[in-house]
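All protein chains but one are shown in place.
Should a chain be cited, it is by its letter among A, B, C, D and E, assigned in written order, with residues numbered from 1 in that chain.
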Amino acid sequence: MSWAWFHRFGSPPYFYAVAGRLVPWLAWPAGLLILAGLYGGVVMAPPDYQQSDAARIMYVHVPAAYVGMMSYSVMALAAAIGLVWRIKVCHAVAAATAPIGAGFTAVCLVTGMLWGQPMWGTYWAWDPRLVSMLVLLFFFLGYVGLRGAIDDISRADRSSAVLAIVGFVNVPIIHFSVTWWNSIHQGPSIIRKGGPAMPASMWVPLVLVIFGFTFYFYAVMLVRARAEVLRRDRGGSWVRELLAPEENP
Amino acid sequence: MLEILDLHVWRGERHVLRGLALRLPEGQALQLLWPNGAGKTSLLRAVAGLLPLESGRILWQGEDVAADREAFSADLAFLGHELALKGDLTAAENLVYSVSLRQRIGRADVMAALDEVGLSRRADTPVRQMSAGQQRRVALARLGLWRARLWLLDEPAANLDPAGQRQVVAALERHLATGGCALISTHQPLALQPALTRLWQQPGEPA
Amino acid sequence: MLEILDLHVWRGERHVLRGLALRLPEGQALQLLWPNGAGKTSLLRAVAGLLPLESGRILWQGEDVAADREAFSADLAFLGHELALKGDLTAAENLVYSVSLRQRIGRADVMAALDEVGLSRRADTPVRQMSAGQQRRVALARLGLWRARLWLLDEPAANLDPAGQRQVVAALERHLATGGCALISTHQPLALQPALTRLWQQPGEPA
Amino acid sequence: MSDFLAMSGYAAYVWPSIGLTLALLWLNIVQARNALERAKSEARRRLSGGDDA
Amino acid sequence: MTTRASPLYAARNILRRDLTLAFRRPGEWLQPVAFFFIVTLLFPLALDPELAHLRRLAPAALWVAALLSSVLAVDFLFREDGRDGTLEQFALSGQPFAWLLLAKTVAHWLLTGLPLTLATPFAALALGAPASSVPGVLAALLLGSISLSLLGAIGAGLTLGLRRGGALLSLLVLPLAVPTLIFGARATELAIQGEPATGPMYLLAALAALGVTLAPLAAAAAVRISLE
Partner (left out) sequence: MTTRASPLYAARNILRRDLTLAFRRPGEWLQPVAFFFIVTLLFPLALDPELAHLRRLAPAALWVAALLSSVLAVDFLFREDGRDGTLEQFALSGQPFAWLLLAKTVAHWLLTGLPLTLATPFAALALGAPASSVPGVLAALLLGSISLSLLGAIGAGLTLGLRRGGALLSLLVLPLAVPTLIFGARATELAIQGEPATGPMYLLAALAALGVTLAPLAAAAAVRISLE
């Protein structure tokens, strides 16, 4: 395969432009999917036969969980590429991902706790799945903290990249924790042998929200990434051209 | 022979070295007399590989140093603002341990080197108990022990009294005589034989 | 006027200053050109009260400084090997905070002082991002802001380019002209007007 | 309607979860916009030679 | 002509300087808190999880965590200023040295002790303490953290300029801190059990008062010695 596209994306101006054009195409579907999914899940779908309406938390908890984990993976991957091939754009993506991923992880934790109180009778339990997710949050925080502590941006990029890569080991642990250890948390109930463990009226909206969150994540991430690319720019002529019209309107 | 082509280096927000180029043949010492903040330290660190290059190439014996960092590192000796001495170790111990990273070494060589910088009687004092200039001299002795072809010296004469500065010059002349070369940042030109050295006053002008 | 009588100072096992005596009248600068390890730093730190005296007396305006340390400290400015600058603060902030220990100060004075050392455009750069010489210059600006009668300077010209060294000389001459006095350790004599300064080559000889 | 809001007794858990999630979605958008604006003005400042090179 | 700075003016500037420094690095001052949280989290991780069990353990966990994170933090109280010569300038400023160091210690407490105190209730709840206990826990940690910072200042002064200061520091401070720890834990325990904790509270307050008056002098003496 040719690496042309790879290097094209590596060039800040190209990335900046393409990302800018991409955002609306991600944002609108995201909005629609989320609305549809939440409506389907929170309003239409029948209450769970065991958990009745408490199960509706699922429609935010699970997508948040998936996106939280996904965003860490995206961050680690981008960081690794940026570190190996010295591509600023990738570092920008990693930097843009961290705060968003931290947000989703936190939401997953809180919604999970709010779900746990009625279901398990406690907000928090020291359970592998829960703990590993908490650790994920700490990795995000550590990543942000490390960035904040370093003032030279290129050093911050590469240092935090190392951290992101090292911390990635945690992600599979989160996913398989339920199967490896006996966990009070329930195991895979959508992507599993023999199809989803719930009626279509429940898993379809869930899947819609999951996709919606994913689109949303990429939309927001790209906006932030454009900002990060600008911050990393070093007086490249393209920025001058880009901002010239806005300087004297 | 060291060759630098169109070197660009940034420090944070600041574009410090803009398309710098130089050639440094064997047996030559190039003295950078640039003003404060002009980029001497940055240049030396970039050559040593301690600062990332924004663009440009550094050739050693005609080959790009990025190709084989470790081989290049083995050929160079870097003396920066920090002396890399352990205050709790004696002068001799410091030399033994720092040199032994690169080559096998015995106490005899160390004592000889310390003698050259006039510290033979201080070989066993902890470096912490030495004055600024004495510590500089220890670092100077180490420089002589490393058998490196390329010396990168950042203000080697700082804190040294006239006698110490003469020792620097002597060490440099020995080094150049054996076909080495040196890139030196300094504010007073070192009194090397004119044949051996060039002075570079401003980063703007050509070397 | 500073007067030192029969001063003895030990550094660990070493009897560094043996019965040293000197007189430093107003408007005078005494330059210590002693060789490395002769005891310049020790002397300056002892006078400042940062090293204990084994024996001997230090008189300031005819009174023993041991009598009222704080009054004496308020009269002196000490610039050592360490610059007492915060890498994370900008040059201006560093000056404001360090000077405000001794006297009230406003941003205007600070900018003026930075201008004198040629750093006015760097007033808001964090000191960490400055080169060795630029940091020295900030320390120099601070020296000018403290209204101290007695300056104790340890190698004030280190790391400075010729322009910077001229600034040191200018600052010193302003200081001496206003009736201050200065005790300076250095390895190149500073180009002060001969009337204002004495050179002291060896601790053995009299000043 | 009211018993829909009541979530058969789980309202205290369901609605905060959903509310919090929506809040996060909103917050992310705001922050991203601000970040981009800040970066642009930063770049402008740098281009107009805020401090010397 | 220039006007001398009053001790108050000098202290105010030291305070301002240290706060500026801390806030320049976003979230840096949050780190002791984060550390504190992590430590409190470590216990349940290392234990078989039973909330009842945890609750009995809460006071110990809280106070050990608080003690450790404040010892960890106080390690930075004088270190930097000592290395870069700032403390020498303090000593030569002609201002009362102990007073300047007190200013530094206050700044340090504002940046570590106070956030720590504000953080404890959450940790306490996570460890299963009842919400009713929060005021008591807060009060205990408020008083405790003050004397911990002050004791820490002495240790920091003594270990100034030593390699590996950190570990030695903890050796020096932890014994000094034992009374605070015991009374603090006791007060917390009573608060969690919903009983009045006036007795230990008074003792904590007394310790804090004692610290404010004596610790700066001791610290000043220690730092002066370490400066040579």
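Methods note: contacts are C-beta pairs under 8 Å (C-beta built on N, C-alpha and C of every residue); 3 or more make two chains touch, one makes a residue touch a chain.
Just so you know, these numbers come straight off a predicted model, no measurement behind them.
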Among E:Leu19, E:Leu110, E:Leu125 or E:Leu168, which one touches the chain that has been omitted from the display?
E:Leu168
Which of B:Ala21, B:Ala71, B:Ala170 or B:Ala191 contacts the chain that the document leaves out
B:Ala71
Touching residues (missing chain, whole complex) on chain B
45, 48-52, 70-71, 73-76, 78, 80, 82-86, 88-89, 93, 96-98, 100-105, 147
In the complete complex, the non-displayed chain touches which residues of chain A?
83, 131, 135, 138-139, 141-142, 145-146, 149-150, 152, 155, 158-159, 162-163, 165-167, 170, 173
In the complete complex, which positions of chain E touch the hidden chain?
25, 28, 31-32, 34-35, 38-39, 42-43, 45-48, 53, 56-57, 59-60, 63-64, 67-68, 72-73, 75-76, 80, 163-164, 166-168, 170-171, 174-175, 178, 181-182, 185, 189
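Keep in mind that, in the parts below, only the chains that are shown with their structure count from here on.
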Higher-contact pair (C-beta pairs counted), A-D versus A-B
A-D
Per CA centroids, the chain at the heart of the structure shown is E
Quick one: chain A and chain B, Cα centre-to-centre, how many Å?
48
What's the distance between the Cα centroids of chain C and chain E, rounded to whole Å?
36
Of all residues in chain E, which are in touch with two or more distinct other chains?
25
Show the residues in chain B shared as contacts by 2 or more other chains, in ascending order.
11-12, 14-15
